[in-house]
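For this view, one protein chain was removed and the others were kept in their places.
For subunit A:
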Amino acid sequence: MTVTRGWERGRAVAHPPPGIGDNGGVSLYRDEGVVLRTRKLGEADRIVTLLTRRTGLVRAVGKGVRRTKSRFGARLEPFTHVDLQLYTGRTLDVITQADTLHAYGTPIVADYARYTAGTAMLETAEKIVIVEKDPALRQFLLLIGGLRTLGGNEHDPRLVLDAYLLRSLAVAGYAPALDECARCGSHGIQRSFAVHAGGAVCSVCRPAGSASPAPDTLRLMVALLRGDWAGADASEERHRTECSGLVAAYLQWHLENGIRSLRLVERS
């Protein structure tokens, strides 16, 4: 086996030293996480980005996972919820063991609309957490719940995605105002929506260029944010489309247009 080549600023990362457990400066840890993204590294390795339960966002190397004989390969694919053992490397952590807890990818990839919605969820999770190794338990639980719902195929994938995006924004502290005015706080469903004003706005506060969504669209957004699936499932097609547009614009504004996969989400 060849020595793994360096991938950042020419630094090489060594294999786990033989002295694991006798405190040779290597820290081994265990966590569970969802694979968000993978990137090829060298001949047979992969850099895997995960959102973990305890550690938060982790970027780690899976060695030899692209070889057909690797037991890890299938487990370190996006959407997979894995139980992991890692050791802290100099630049990136290294995965030494991975076991599947839930293969959410199997039902998701079987349907293209579900797949594009799911991919946008994974990318959002990565971009909204941003900071590595800063615990983000609520984002982790939200993602697991979202992927489970998406794979369960009981609701329109677009609704599952928008519910996830709204709640993920809320957890990050960016919840849009939906049934009150973002500026003056007056209660009730408002007539206008302005991304940069923080959500719904009343007719007095409405800045120039605000959108004028249907009241039912805002009601749908409220239902999605609260997890009222009966209400959301009963919504009409045109309100779902309008809702997706508003949620996407709001998300992109907060994440500085950082979500590439949103463009490819099926909106039919």
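Rule of thumb we're sticking to: a contact is a pair of C-beta atoms (placed from the backbone, for glycine too) under 8 Å apart; a residue touches a chain by one contact, two chains touch by 3 or more; residues count from 1.
Following the convention adopted for this analysis, contacts and distances are computed from a predicted model.
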item	value
Candidate names "Carbon-monoxide dehydrogenase small subunit", "Recombination protein RecR", "(2Fe-2S)-binding protein" or "NADH-quinone oxidoreductase subunit NuoE"; UniProt protein name, chain not shown	"Recombination protein RecR"
Touch with the omitted chain, as defined above, among A:Val34, A:Leu92 or A:Leu122	A:Leu122
Selected residue (touches chain absent from view) among A:Gly105, A:Gly151, A:Pro176 or A:Gly199	A:Gly105
Residues of subunit A in contact with the chain not shown	5-7, 10, 12, 37, 40, 42-43, 68-69, 71-75, 77-79, 100, 103, 105-106, 109-112, 115-116, 119-120, 122-123, 260-261, 263-265
